[in-house]
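Missing here is one protein chain; the remaining ones are kept as they sit in the complex.
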Amino acid sequence: MIDTRKNESVFVSGDEAVALGVRLSRPQVISAYPITPQTIVVERLSEMVEDGSLDAKYIHVESEHSAMSAAMGASSVGARAFTATSSQGLLYMAEGLHYASGGRMPIVMMNANRSLALPWSIFGDHRDSMSMLDSGWIQVYVEDAQEALDMTIQAYRIAEDPSVLTPFMINLDGFILTHTYELVEVPRQKEVDSYLPPFSTPNKMSLETPKSMGFSTSPADNMEFKYQQHKAMMDSMEVIKKADKEFSEMFGRSYHGLVDCYQCDDAEYILVTAGSVTGTARVAVDTMRIKGIKAGVLKLRFMRPFPEQEIRNILSGAVSYGVLDKDISFGYEGTMFTNVNSALSGSKNFPRGMNFVGGLGGRDISVQDIEEMFIALQKCPDNAYGDYIKSRVSFVNMGVNINE
Amino acid sequence: MDKPELKDFTKPESIRDYPVGPSFYGGHLVSVNSGWRTFRPVVALDTCTGCFRCYLVCPDGVIAKTEAGKVAVDYDFCKGCGVCAHECPFSAIDMVKEDISE
Partner (left out) sequence: MSSNRITVKNMTDKEYFLGHKACAGCGGSLAVRLALKVFGDRTFAALPAGCMSAVGFIYPQMAFLNNAIISTFPGTGSMLSGMRAGLDALGVKDAHVVGFAGDGGTADIGLQALSGAIDRREKIIYICYDNEAYMNTGVQKSGLTPYGARTTTSPAGNNLPGSVMQKKNLFEIVAAHDIAYAATASVGYPQDYLNKLSKAAAVEGTSYIHIYATCPTGWGTPTETSVSLAKEAVDSGLWYLAEYEDGAFTLNRKPKEFFPVKEHLLKQGRFKHLKDSDIKVIEEARDKKWKRMLEKWN
């Protein structure tokens, strides 16, 4: 029987899925600048504007800084805005990221996760978006094209919620997601329209109520605005959960809120992942389970707001946990690891954790690599503490011997 | 409103009373600029011809045209720059030292 709640399925890349999600969300202004591996998104959107299937203004900006600046201009008068970028482009708009969040402009942006130069690499890792973690944007990391499409729609719903009014970054692993073709269900426009009403905010410039926006503050007021921003981000957790629940009621797909667990209930060894590698990790969990090892995966969907409570609840029951970071904060450890540890520091039972830094600049992470992580996690609680500290951070799948 | 105006304003007591983000009403003034002045422009109404040169060039927009076809200075916001007096073709404006003891 055909489920009439669903529309057709199409075979598209992650980038195209985002473009379809954007079209369904009816943005009024799109401003973007091309960069691999984001380009397909802006190409598809341009085509949609050209063929009339998307009623939006596409602004051909001359840089990413201007892409964000134009999106902010549109948002400041109350229009729904979209942009997309990656890597160097994300850094080039860094000023605008903080600006948009401080301005409480609910812009939605797709970021194709890509390595940062130098050395140049067009391939994926999370160092671009992780370096922007403090910019005040909600950050979701999706696992497949379907989630990319669905989260694009949810992103507007969450970002524009009056209690949130915070910009939203949807992260897709470069090439692995952006360029891989998958079968994706495309929701019906009518249903999306009822899920996502038109953007309306009193927080804009208008002829009825002229406003001064983006003003400056003295030290006597600045912290209050920063507190508001923080509170909005914290409050967004409930909005995210509600958006997910209502989305699943309407479209039949749930992503389980801030985190998504696989076999975590009785797991002794849990690997924390983000993005596309989660699928690989699930396969590794299955093979570990066959071997009788109680493995599980915690997919960290949101990096901001950070699901502290969920992480604490799930990981504190484990014997040990690993965090697979496609990122390294040079001189310390992966950013996800730092954040997960910080969440756990509040729990009575703080299991031992290991940080696996992998996938930098597009390096492959195989099922076998992840199995080895679980094996390391099994060993790690037995290590003498000193050894454990020394080996807490390891680079996985290096091409050469680094143990000199 | 015909121009930005002084409003009664008390600092918000609760975070809820703050605007959502840096967004506030246009033309909402809470403080005057009169304290900046060392000299105040005084218009000699009998010399003033109502040419409105001073009105045109006042950087602060604090000179108004009066019904009598002359000009009046809003001393709340005049900074005493002296442009008006310098530009008046009829020398109808005097810059007079403010009496700080006042």
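The first chain written gets the first letter, and so on, giving A and B; residue counts start at 1 in each chain.
Just so it is clear, contacts are C-beta pairs under 8 Å (C-beta built on N, C-alpha and C of every residue); 3 or more make two chains touch, one makes a residue touch a chain.
If you're wondering where the values come from, they're calculated on a predicted model, not measured in any experiment.
Undergrad: Any idea which chains on screen the missing one touches?
TA: Hidden chain, whole complex, touched shown chains: A, B.
Undergrad: Among A:A70, A:V297 or A:V357, choose the residue that contacts the chain missing from this document, as touch is defined above.
TA: Here the residue in touch with the unshown chain is A:A70.
Undergrad: Taking the entire complex into account, which one of A:G78, A:G279 or A:G362 touches the absent chain?
TA: A:G78
Undergrad: Residue by residue, what part of subunit B touches the chain that was omitted?
TA: With respect to the unshown chain, the touching residues of subunit B are 1-4, 6, 9, 22, 24-33, 36-37, 52-53, 55-62, 64-65, 77, 79-83, 85-87, 95.
Undergrad: Since one chain has been left out of the picture, which residues of subunit A touch it in the full complex?
TA: Answer for subunit A: residues 28-29, 31, 56-57, 59-63, 65-79, 81, 95-96, 99, 205-207, 210-218, 221 touch the chain left out.
Definition applied: only the chains that are shown with their structure count from here on.
Undergrad: Would you pull the subunit A residues touching subunit B in the complex into a rising list?
TA: Result: residues 102-104, 165, 202-204, 209-217, 220-221, 224-225, 227-229, 231 of subunit A touch subunit B.
Undergrad: Spell out the part of subunit B that touches subunit A in their complex, as residue ranges.
TA: 11-12, 15, 18-28
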